[in-house]
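Shown here: the complex without one of its protein chains, the others still in place.
Chain lettering (A and B) follows the sequence in which the chains are written, and residue indices restart at 1 in each chain.
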Amino acid sequence: MTMAATATRSAISPRAAVLAYLAVSGIVLLLMMLLGLTMRLAQAQWINVQPDFFYVVMTMHGAGMVGIAGLSGAAVMWHFVRRHVPVSTAIFLTNLVFFLIGAVLILGAGFIGGFGAGWTFLFPLPAHSGSLWSPNAAASYLVGLMVIGVGFLLLHLDIARGILSVYGGLGAALGVKQAFGLAPEKDGPPPAVTASTMVLIVNILGILFGAAVLVVSLVNLYVPSFTFSALVAKNMIYFFGHVFINATIYMAVIAVYEILPVYTHRKWKTNWAFYLAWVLSTVFVLTVYTHHLLMDFAMPTWALVAGQLISWLSGLPVLLVTAFGTLTIVYRSGLKWNPAAALVFLGVAGWSIGVIPAIADGTIAVNSVMHNTQWVPGHFHTYLLLGMIAMVIGFMTYLTNPQPRYGFAWLGFWLYLGGGIIFVLAFLLAGSESVPRRYAVHVAKWLPYDRMGSVGAALAITGVLILVARFFAGMRAAAYAEDPT
Amino acid sequence: MTRGFFALLGLVLAAGIAALYWGTDGFRVVTSEGARELAVERSPRAVPDVALFDQNGHAFTLADYRGHTVLVDFIYTRCPTICSVNGDDFQRVLTRLQKNTGDRKIDLLSISFDPANDGLPALQLYGDRFGAEAPRWRIAVPADRHGLAALLKTFGVVVIPDGWGGFVHNSAVYLVDAQGRLVRILDPDASEQLAVATERVAAQ
Partner (left out) sequence: MNTRFMSSRLVAATGLWAILWFAPLRLALERDMAVHMIVQLPLLACVGYLLAVALRRHEPHWIAQGDWLGIPGLLLVIFATSFWMLPRMLDAALADPLIDLVKFLSLPLLVGLPLGLSWRRMPLLGRAFVWANFIPKLGAIGGLYLAAPTRLCAYYRLDQQAVAGWALIAVAVALGATWFVVVFVGWPAADGEAAQTCRAPQEAA
C-alpha cells in the first residue's frame, strides 16, 4: 500500500520540508521557552516586568507554544502518513508559509500593539482592552490566527484527500471494522493512518468552529453593534482550542509508533483494542471540551455531568493502548537505549503522568477549587513539555541520526528531564496551595515555588538548547539521508 | 500558474475591493442606519418646510423653528415600546438642557407618522404622559400625506407594520440646527452624548 507522494512541482524534497518545519519549531520553541522563563522570573521577583507586559508575554507564549505544537505535530504526522498515502509537498509547504505570516501578525499584535487578552482571545475581551491595545492590534492577532488556521485547514484537507483516495472513507481509515471485530486485524490500517485520521476528523471540525468564532470576534471588533452570545462563543473557542491542543499529542504519538519499532526491531501491534481505543478517543475528544465549562453554571446539569464523565475518559483509551504498547514493545527487546528512543519513551511517560492531574482537575469537586490555580498549567505543562514536546524532540533526534555526538545529546536529555520535572512540580505544588494562575504579581508566600520553577525552567531550556543545536548541526546531512531502520 | 492568471486575479481583487469600499462607505458602515448617520454628518441636509399641528391644535410649519435648535423624533402614540422609551429620553434631555442652557433656544418635536390614529386627543394624551408642553415640546402630526412622505424621506425614516397592528421603525433622535438643516442622527439610548451634541450645535 505504500506509494510515493504525488508529483508536485515543488523543488524542495519532502524530507527537506519536514526538516524546515522542525527547524522553525525548534527556534520558536526556544524563544517561547525564554518568554516562559521571563514570566517565572517576574513572578519570582528576580526581574521586574510591568503587569501589562506580563500579559503580552503570556499571550505570546500561549499562542506561540500551541502554534509550534501544532506545527511540529503536523511534521511528524505528515512524515509518517506519507509512507502510506499520496500527499502534496506543495500544500505542506504552503502551510508553513501561512504559519510564518500568521506568526508575524501575532507577534506584531503582541510586541508592537500590546495585545494581551490571552491566547484563547475569549470573546468579547479582544474588543475591551481598557485602551491597553487598539482594535487594530486585536485584529492583527485574530487575523494571524485565521491565516494559520487556513494553512492547517489546507494541510488537513489534503491529507484527508490522500487518505480517502486509498481507503475510500475515514471510517475505514480509522479501523472501525477492526475495532468491532468485523474485519480481520491484519487488514487494518497502519497506526500512522489511524492516528492521522483521528486527528483530521477532530481538527477539521475544530478549525471550522474556530474560524466561525474568529469571524464573529472580528466583526464585533469593528462593528460593536454586532454582538454575540458570550457563552456560545466561549463554548466554540474552547471546542476549537481544546481539540487543537489535544490533537497535537495524537499527531506526535505517531513518532512513538514508528520510532520504537525501529530500535526494538519489533512491529507495533495493531489489534482490535488499538483500533477501538482510537475510535473511542475520537468521539471523546470531540466532547471533552465541556470540561472547560464545568465552572459555567449557565450550562444545564446534564452537560455538567456528561462533561465530568467524559473528561475522566477522553484521552484514556489511546493513552492506555499507547502506554501498554510502549511497555510491551520495549520489554525484553534488547533495546540499546539512545537519545531518540529515550525521548519518545519519555514522551509516553510524560503524557501518562500529565493526565493524572488532568483527571483530578476534571472532577467537579476539585474543579471549582483548582481550575484557576497553577494546578492547571502544572498539568498541561507536564503532558505538553514532558510529553508532546519530548516526542517531537525525539523525532528530531531520530531524523538527524544521533550517533556521532551521543554524549552531548545525553547531557541535553538529562538537563531537559531534570529541569522539566522541577519546573512542573513547582506549578503542581503551588496549585495545591491554591496559588492562582495568570497572576502577574505574586505575594511573598508564593515566591519559593516561583523560584523553584525558574531554576527548573532554566535547566530545562539549557537541555532543549543542546538538543535543538544538535538537530541543526545534523540537519544538512539529514536532508539527503534515509530514515534509520 | 497559467498566462493571464495574475491579470484576472488583479482585476477581480481591484473590482471586488472597490465594490465593497463603495458599499460600506469606505469600510465604515454595513447597515442602512449607519449609512444614514454618516451621510447626514458629512453633508447636512435642509429639512422640508412641512405644515403640522400640535397637541393644542395649533398649526405651525418647520420653518417656524429657524433660529432654534430642534431635537426631532418620530413616533406613533399607540407604540408600546420604543416610542415611550424615546419619550422618557426626551424628558431627561429636556430637564438637563433646561439646567445647562437656561433659555437658549432648544426645542423638542415629536412627529407622529400615524395620522390615521393620532388625532388631537391622542396627541394630547401622549403629551400629558410625558409632561410635554408646547411650544417647548410639541407632539405633532403632519397636516397632509405629502408632508409626511417628504419628512420620512428627508429624515430617512422607514416604517413597516409589526404584524400586530402596530409599526416598527428606526428609532433615532434627529438634530436640526438653527438654519433648519438636519445635522446629526443620534442614538436615543445614549442620552449623555445626545445632550452634549445638542449643546454643541446650539452653541454654534
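Annotations for the structure displayed:
Just so we're on the same page, a residue touches a chain if its C-beta (ideal position, glycine included) is under 8 Å from a C-beta of that chain, and two chains touch if they have at least 3 such contacts.
Please read these numbers as outputs of a predicted model, since none were measured by experiment.
Listed residues A:G108, A:G171 or A:G418: the one in touch with the omitted chain is A:G171.
The omitted chain makes contact with just one of the residues B:A15, B:A59 or B:L120: B:A15.
Taking the whole complex into account, chain B touches the unshown chain at residues 1-5, 7-9, 11-13, 15-17, 19-20, 23-24, 29-35, 158, 160, 162-163, 168, 170.
Seen across the whole complex, the unshown chain contacts chain A at 88, 91, 153-154, 157-158, 160-161, 164-165, 168-172, 201, 204-205, 207-209, 211-213, 215-216, 219, 225-229, 232.
Operating definition for what follows: only the chains that are shown with their structure count from here on.
In terms of their C-alpha centroids, the spacing between chain A and chain B amounts to 54 Å.
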